[in-house]
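With one protein chain withheld, the remaining protein chains of the complex are depicted in position.
Let's look at chain A:
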Amino acid sequence: MADSFQFELVSPEKLLMSEAVTAVSIPGSEGFFTVMAKHAPVMTTVKPGIVLVSKEGGSEERIFVRGGFADVNENGLTLLAEHAEPADKVDLQALDQSIKDAEEDVADAEGPEAKAKAQHQLDQLREAREGLAG
């Protein structure tokens, strides 16, 4: 069995999870990656999507996060999430609403730079939506 390491998931309002896990898959902004014990120190931004936590004993948990930061160091993995909730409890309507908002942002954006940024945001949200549906 794989070694375990400390995983902490915190949202601004509270500490959501703090326990020993074997692997965590994270939707990094530069691509998905999986953290296991003794991972090299990495710091990255996280885009909206599903975090897959494999706990000790083989059970898995899917958590939906809306952006944030992941910090891997010798003490374990800390995920600072903007919003986090179990994937099966996600309010899809609220998510659809924010996709709609993002679409409007794209339409309203002035200048190519703002447009690209808004479009990027929208793409990330859409991708997360697909991930949840599937």
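Here is the rule we go by: contacts are C-beta pairs under 8 Å (C-beta built on N, C-alpha and C of every residue); 3 or more make two chains touch, one makes a residue touch a chain; residues count from 1.
Keep in mind that, in the parts below, contacts and distances are computed from a predicted model.
S.K.: According to its UniProt entry, is the unseen chain "ABC-type xenobiotic transporter", "Simple sugar transport system permease protein", "glycine dehydrogenase (aminomethyl-transferring)" or "ATP synthase gamma chain"?
M.R.: The correct option from "ABC-type xenobiotic transporter", "Simple sugar transport system permease protein", "glycine dehydrogenase (aminomethyl-transferring)" or "ATP synthase gamma chain" is "ATP synthase gamma chain", the UniProt name of the unshown chain.
S.K.: Which of these, A:Val42, A:Ala87 or A:Leu132, touches the one chain of the complex that we don't see?
M.R.: Of all options in A:Val42, A:Ala87 or A:Leu132, contact with the hidden chain holds for A:Val42.
S.K.: What residues on chain A make contact with the chain left out of this view?
M.R.: Chain A touches the chain not shown through residues 8, 10-15, 28-30, 40-45, 69, 71, 73-74, 78, 80, 82-83.
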